[in-house]
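With one protein chain removed, the remaining protein chains of the complex are shown where they sit.
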Amino acid sequence: MMRMLQLLNGPHDLGRGRGFWSGMVLLAAAFLAYPTIASSFSATNVAYYLLNIPMALGLSLLWGYGGVLSFGQVAFYGIAGYTYGIVAGNLQDFAWGTEAGVLAALLAAGLSAAAFGYFLFYGRVAAWIVPILTLVLALLLATFLGLTAGYQWRVGDIQLGGYNGMTGIPALQIGGLTFQDYAFFYLVVAIVAICYVALRIWVNAHRGQVLMAIREDVLRTELLGYDVRLEQLRVFVIASVLAGVSGLLYVQWGNYITPSAMGLQQAALPVIWVAVGGRDSLLAVAIATFLLNQLTYILSSGGNQSALVIVGALLVAVMMFAPEGIIAGLGRLHWLHWLRARRRAVPSGPASSGK
Amino acid sequence: MTDSENFPASPGEIEPAQPSAPCSGGPTRRGLIQGAAGIAAAGVVLARPNIVRAASETPVKVGFIEDESGNLSIYGIQKLHAARLAVQEINDGYTLAGGPVGSGCLGTMGLYSPTPPTLTSGPGAKLNIINDGGTPSEHAIVTADTEEILIPSGEKGLLGRPVDLVSSDGQSNNTLWQQLARRMIQQDKVDVLVAGFASAEREAIRPIVDQRKQLYFYTNQYEGGVADGYTFCTGAVCEQQVIPVMQYMVEKFGPKIFTIAANYNFGQLTAAWVRSFAPVLKAKVIGEEFPPLEVSEFSSVIAKVQAAKPDWVMTLLVGQNQSNYYPQAAAAGLHLPMASTVNMAQGYEHKRFTPPSLANMHNAVNYMQEIPTKRNQDFVARFYKMFPNDPYLGQMAQNTYFTIHLYAKAVRLIGTTDQEKVRRTLEAGWAIEAPEGTVFLEPATHHASHYIRLAATDEKQQISFVREWPMIEAWWLQRLGVNLVRHPEHKQYTPQEDPFFKMFG
Amino acid sequence: MVNDAMVNDAMVTGGGGPVLKAERLCKRFGGVVASDQIDFNLERGEMRCVIGPNGAGKSTFFALLCGILPPDSGRVILKGRDVTHLPAFRRVRMGLGLTFQTNRAFHALTVAENLETARRASASASGAADDAHFRAAFGAFDLAASSHLPARELPHHQLQWLEICMALRRGPDVLLLDEPTAGMSPGETMYTADVLKTLSREGLALIVVEHDVAFVRKVAETVTVLHQGSVFAEGPVEVITQREDVRQIYLGRTREAAA
Partner (left out) sequence: MSGSERIPLSRREGGSKVLPELASILYQFGTNAAFLLLSALGLIVILGMMNIINLAHGEFMMLGAYVASFAVHRGIPFPLAVILAFFATGAFGIVLERLVIRRFYGRELGALVTTWGISLILAQGALLLFGPYMPPIPIPGGAVSEGVFSFSVYWLILIGISIVLVVALTLVYRATPFGLQARATMQNPSIARSLGIRTGRVYMLTFGLGAGLAGLSGALLAPATSIAPFMGQQFVAPAFITVVVGGGANVIAGAVGSSTFLSLIETPVSLTLGTFYGTMALLVMALLIIRVLPAGISSLGARLRPAVAR
């Protein structure tokens, strides 16, 4: 337990120490208290800004910590969403039907990622081919699902629905509780918190170090005796299951999914959130995902057509001037003092005494 | 804000409004609706006399979502502008002629008849697939002959309140559509929602509409089949467009049909209509091609058409990429007669494409700005006075325009914006004098009958209307036994659920 | 896991003979022959230097031994087992340790984390005896004090030392070092040589690919000279460094490069 807490407080993300974690607890409390002052509409909207965070965290793990860029995380988002729709839709009249849907969706996302990742990583393709191929996978899936308009495309009682998408996807039910409105909001907050804490422990634990070792130097890591292919496949599957979690939450939110959830523009968004936040900081990515989702919604619901231009410009500017990300950059500024103070406390010797 | 000078006579003082001329110029269905106008059918329709109240601060909110940017914006902006025009006219004190057609008949029928009532036939009538077209026959309706369709409503605004158009841009993004629909319903608390271009957008927001019991109008032409108690579809559907155009094409060019349809819901379903009704018209579909929406290079499709040697081609192509088919086919020397239900009336391809890409194209439309009637020319003039730089005024824009007027009429009649009551009022069955002609809203199916015209292009892509059907019902849902008044449901039927279509695969 | 178990068996059974052996290794890139029929034997506890002018094929040979490149023909035998078709990480797990010419410790990780990463590379744990090499080097290089610093903050020579320690962390039987003293001051170079010699005396087999003749003289007993992809000469260090033909290819090339 203490070890877990130590890892949680580990160095491979922004923020450490008592002050930081008190802040995080306050933030969580603020989210928990939010529905008491907000309408169910606002809560649902905020839930939407939050529900993409697991996918973004997964991409941060994959790209920021592991050095493998994927443009196709939305493919696994979609796979999970569709699988849940099919399984939960067919079983919704049975006890544990929607839970079976959740399980099936996460399994589908994980297994498909494992199969696809096997080709990518065991084929040892060049680094730049991974994003292109994952993008092709997403577009292929979107195209395929777009063609399932016909009546023959049904699984049990559920119609895949082609471009119009799959409608009437049931909300998650546990016992007598249906996760809608406020209950759904709490579900999302809880899942986001769990994902963040778990991933923060993970990146500070041994596997996380190996991941960063691979990002720094694939060959060096391999020549320490690590099977880099396996490590990359593992993190790809984790990231894809996290994308699946977001996909699951998304279909609960809208009771609906279409192939465009895997389209070209949707595929761009996770990369933008992660890059703008700062890809090697989970916290920065989570904050950026929340803020950028909100920004996009505010811009576009105000009838502003330049949302895409603004988001695109933001991405280019970040890549040019702050490649480590805006929020991570700001965060590091703030923590710099603290770090320096800490370093002074460490006995400094070897640098000078080495001969 | 436009000036009101371009409108017919300004209404002097505001009088206590009558239910604006119920049935004035409305239809009379022989044997069914005679004199119905006078009968205030109880309970439902005229429960409260209409009273003009003191001007209230709170406006009547018309929620409106369309794609003003992204791929579909060439349609969305037309629709937005038409909605603005309608709201402007309502606020200036005007309304379209029309009223409840059968307060004593259809609405009541909907409530009490075991079988769905229709406008053309009473209970138990036979499936009447095609109106003969041309002149109104014994069985056709008597349409209004008035050309002055914009008449004073007796008040500025609606129930003494101004009408506000709350509009948002869906940006062709389904998730944003859902967010916006929720915002309109839960936060803005709109009194009515008018929204949706692509079927995917409609299907994205319909669950939200149903959950919140929101009165919702979908004004687009579409593949048909939506049977939803809270949704009214005022655009034309397959049976109103596909069969008339097929009938004309088979008579004029021959029985061998080649279908090229976009490989998605609309294309697949419409192609099923073509395939299934060809035998009824003694024709045959000799080839079908379903290019995906992403495809923009059509040489193999063109080669297949050439090899099959059809008499004419049914093109059900959708979107930017697929519109490339026309110039490519023309360049490849494929000059077969073409029929469609999607082109020209919405995306004004006949104006955008260089001739002769779209020469010899035929489409059964319920509206195009070229319709040469006086009532339409007046409408077009009003529209371009307000939006002088707009490129086209199309079918969906007209549907949006009369739909908002229709809603206002129903509210004025029932005297409240209470959505449940307005919905019940609309289920009385309404006629409205739209720019296209008289349109009937059918209670049982929540769909509209339309005045259908066959538009054909010449070598220079000029439009002429070569045949017309003054009233075609949306009869397919009736055939399936849908009666939303008695049995509200919330689904979309597909042709596969109809045994008739199953015969043709 | 199954593979690891098999590997362990191989380690047990593979006593006797040379610890690392290359047989007729060939590798060509397009028209260039980088390795030409190289035969090579390394005994347990031996310290071998591989020298040669630029372009002699030292790096290719190194890459063939550790499995970064697959050979066109020939075999690599590690502790009696044919590892020619095993990927690099499996050879490492069998007891091969190595460092690179350019420094490649993980700069974002701390010294402790670097070593931890190296230690936990696979489930097959190493014996306590092997751990002795690491502890000896770790002590000699005095890295304990900087455990909590990120590697990027270490001075250059300490980074080199850290890498050697990482390579030793899992207790390899053979250590391959590619120019371990590149960029070090003469004092640092000699200190490194001393430490390596100590390790060799304690039973570790070492191959050092080097340039620096002073360093080679100090550490090596046997020297292998590569030239144009093949073994040009091999023998005791005093003999080889005196041979005229060796000096010629070496110095000749050096003069060329300097020109």
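First chain written, first letter: the chains are A, B and C, and each begins at residue 1.
Basically, a contact is a pair of C-beta atoms (placed from the backbone, for glycine too) under 8 Å apart; a residue touches a chain by one contact, two chains touch by 3 or more.
Given the structure is predicted, the values throughout are model-derived calculations rather than measurements.
Although it is left out of the displayed model, the omitted chain contacts the following shown chains in the full complex: A, B.
If you put the hidden chain back, the residue from A:L7, A:M24, A:A38 or A:A268 that touches it is A:A268. Among B:E239, B:E289, B:D311 or B:E370, only B:E289 touches the chain left out of the display. Of the listed positions A:A29, A:V125, A:A190 or A:I298, the one in contact with the omitted chain in the full complex is A:V125.
Listed for chain B, the residues touching the missing chain in the whole complex are 69-71, 73-74, 77, 263, 289-292, 294-301, 303-304, 306-307, 309, 320-321, 323-324, 327-328, 330-335, 352-354, 356.
For chain A, the residues touching the absent chain in the complete assembly are 63, 67, 69, 119, 123-129, 131-133, 135-136, 139-140, 143-144, 147, 214-219, 264, 268, 271-272, 275, 305-309, 311-316, 319-320, 323.
We take it that only the chains that are shown with their structure count from here on.
Comparing per-chain C-alpha centres with the mean over every protein C-alpha atom, the closest match is chain A.
Here the CA centre of chain A is 42 Å from the CA centre of chain B. Chain centres here are Cα means. That of chain B falls 79 Å from that of chain C. Taking the mean of the C-alpha atoms as each chain's centre, chain A and chain C sit 41 Å apart. Touching of two or more other chains is recorded for no residue of chain C. For chain B, residues touching at least two other chains: there are none. On chain A, the positions that touch chain C within their shared complex are 11, 206, 209-210, 212-213, 215-217, 219-228, 343, 346-351, 353-355. Contacts from chain B toward chain A in the complex involve residues 68-69, 167-169, 171, 173-176, 178-180, 182-183, 186-187, 198-200, 203-204, 206-207, 263-265, 267-269, 290, 292-294, 494, 496. Every residue of chain C that touches chain A in the complex is listed here, in rising order: 66, 68, 87-89, 92-93, 98, 100, 104-110, 113, 116-118, 120-122, 141-146, 148-149, 153-155, 157-158, 161, 166-167, 170, 187-188, 191.
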